[in-house]
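With one protein chain withheld, the remaining protein chains of the complex are depicted in position.
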Amino acid sequence: MSDTRIIKKRYIFMAIVFVDLALLLVLLPEKQISKQIKPEKLLQEINDNTRYFSTDDVAAKIIESDLFIQPIDVRTPEEFKSFHLKRAINIPLDSILNKDEKGKFVYDYILNQEVKSNILYSNGTIYSNQAWLLLRRLNFKNNYVMEGGLNKWIETIIKPQRPPVTASQNELDKYSFRKAASMFFGGGSVNVASSESSAPAPVIKKKAMKEEEGGC
Amino acid sequence: MGPLFTATDEWSFVIALVIGIAFGFILESAGFSSSRKLAGVFYGYDFVVLQVFFTAAITAAIGLLFFEYFGWLDLSAIWINKFYIGSAILGGGIMGVGFIIGGFCPGTSACALAVGKIDAMLFLGGFIGGVILFDAFFPFYKGFYKANNMGGALIYEDLGMEKQTFLLLFVLVALASFIATAYIQKRVSKKSEKY
Partner (left out) sequence: MEEVKLQKPPKKYMNPYLAGVLLGIVILLSFYFTREGLGASGAFKRGVAKVEQIIIPSHLDSEDSAFHHYVTGGKDPLKNRLVYMIVGVFIGGFLSGAINRRLKLKLEHSPKITSRKRAIAALIGGALFGIGSAFGRGCTSGAGLDGMAVLATSGFVVVAMIFGVGYAAAWFFRKLWI
């Protein structure tokens, strides 16, 4: 070796760079990793109506026991207890952004979906739309809103109105579907509150890593 | 935001090939194609393995955390090797003995073979034999192999630290080991000059 010194100057420089970078990471303020959606895109999504599921669609999916649909009730737990859709889980609007002690979203594993579609609903559509907006802003995927909310649900599925005789075939078909759905959901009777007793609460668990052989 | 491709994506094959070329090129350039140079780490006459290894690890670890900070890479989406306590400890131990006897590890032997080292060819032959043996008697230790699965355990979580703090410690330990090995290497080479 031409240079007899053990620790050369450039190595000291290298060491300083490494320590500084690591120190910087320690000192940098905690930052919520910005996966957030761009405002322009959000605006565009607010204005188009692709986020809506009609009550008929929701009813059909629930009747078919389509497991790729997850109704989510964003109302208060009390309201949820008195009435909710079959298979729905309750995540109240005010706790939708709850975080654990590490700053991760508690309901992330439900609300940011790769596989299922979440259908948010409230009595009207104001709260469900608010929830949808919050989730979309975080770029959570596969969340939808039930059009018209529970009010429309009652109106169309639980107590469907017979269309006038002059109505089109299409409308008559719709009516017969709703009539059947009404039977399914125990409709007809006004007292729907007690028809569903078991209220599955969302279980908080760690997101399972995808099973895949990696490494070497 | 990364990772850009999943492991099953066809594109990841092309990228893997390019990354493999860079990997092999760097290993060979650093001298990892020579078993005597590699074994030097255990006898104090050449610490290139340790130097390259730890520099690479801290560079990548710092880079990954910065990538996460800038929002370029979702660290929760990358592959973390599963930690099976007993199996990992036993495997590491056997590899340690294999390293000291054989003088290579699989990656370095592959690039040593590429520059014409016959011992690397034999090492790889032995390696494949070892893999076949492992598979042939697999039922005997299948239980052990799959026991105590800790999942994709992360060391800073296990130690109850922030990852940034752990990384800083890791960098300091690595740098300290560089300084220590520089002194050891000097002393050992002086000693051998006396002979």
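By written order: A and B. Residues from 1 in each chain.
Everything that follows uses one rule, which is that a contact is a pair of C-beta atoms (placed from the backbone, for glycine too) under 8 Å apart; a residue touches a chain by one contact, two chains touch by 3 or more.
A quick note: this is a predicted structure, and the numbers were derived from the prediction, not measured.
Engineer: If you put the missing chain back, which residues of chain B would it touch?
Structural biologist: For chain B, the residues touching the absent chain are 2-7, 9, 12-31, 33-37, 39-43, 45, 47-48, 50-61, 63-64, 67, 72-73, 75, 77-85, 87-107, 109-120, 122-135, 138-139, 142, 145, 150, 152-156, 158, 163, 166-167, 170, 178.
To be clear about the criterion, only the chains that are shown with their structure count from here on.
Engineer: Mind checking the centre-to-centre distance between chain A and chain B? Centres are C-alpha means, answer in whole Å.
Structural biologist: Their C-alpha centroids are separated by 41 Å.
Engineer: How about chain B: which of its residues touch chain A in the complex?
Structural biologist: The touching residues are 1, 7, 58-59, 62, 65-66, 68-69, 71, 74, 76, 79-81, 106-107, 151-152, 162, 164-165, 167-168, 170-172, 174-175, 178-179, 182-183, 186.
Engineer: For chain A, which residues are in contact with chain B within the complex?
Structural biologist: Residues 6-7, 11, 15, 18-19, 21-23, 25-26, 28, 31, 33-35, 207, 209, 212, 214-216.
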